[in-house]
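Note that this complex is displayed minus one protein chain, with the remaining chains in position.
Then we have chain A:
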Amino acid sequence: MAVSAPGRARVVLAKPGLDGHDRGVKVVGMALRDAGAEVVYLGLHVSPEQAVAAAVAEDADVIGLSVLSGVHLAVTEALVAECRRAGLDDVSVVVGGTIPPQDVPKLLGIGARAVYPVGTPLGDVVSGVLGIVDEKRGVS
C-alpha cells in the first residue's frame, strides 16, 4: 500500500509560445512551493525542447504549462510529442490558463494529465498537482 514519498514533489513550470501573461503561473508556483513542492519556473517563450531538458535536469514529476493566448492546443501537443521523443513516460503534463470549456477534453485527448482552466480554485490546482505526484509515488 502506501510507500513513503521519496522527497518533495518536483514541478517544472513554463510559459510556452509568445504569451507574457505570467500572473497565474507565478501564483501557482508560489502556492505549490508553500505546499511543499520544489518548483522551478522557466519563464517565458519556453520551447518544448527547453521544457523537456529542464524536466530531465530537475528530475521533475510534473511539467506545468500556462497559456493565456489561445494556443494551448498547439503548444501542449508539441510538448507531449517532445516528452515521448525523449522517453519521459513518468512525467505528467498539466495545462492551465484561458482555456474554454470545449477545449478541456481535447487537451486531455492530446495527452495532458490534467487541465486547470481559468476559474479553477487555487487550492484545486495545488491538490491536483500534488495528487498526481502522490499517485506516481504510490502514496495513497
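In this section, a residue touches a chain if its C-beta (ideal position, glycine included) is under 8 Å from a C-beta of that chain, and two chains touch if they have at least 3 such contacts; residues count from 1.
The rule is simple: contacts and distances are computed from a predicted model.
Here one chain is missing from view; checked against "Phosphoribosylformylglycinamidine synthase subunit PurS", "Methylmalonyl-CoA mutase N-terminal domain/subunit", "DhaKLM operon coactivator DhaQ" or "Urea ABC transporter ATP-binding protein UrtD", UniProt names that protein "Methylmalonyl-CoA mutase N-terminal domain/subunit". Within the complete assembly, A:75 is the residue of A:75, A:91, A:112 or A:129 that touches the hidden chain. Residue-level contact of chain A with the missing chain is found at 17-23, 26-27, 29-31, 41, 43-44, 69-71, 74-75, 98, 100-102, 117-119, 121-123.
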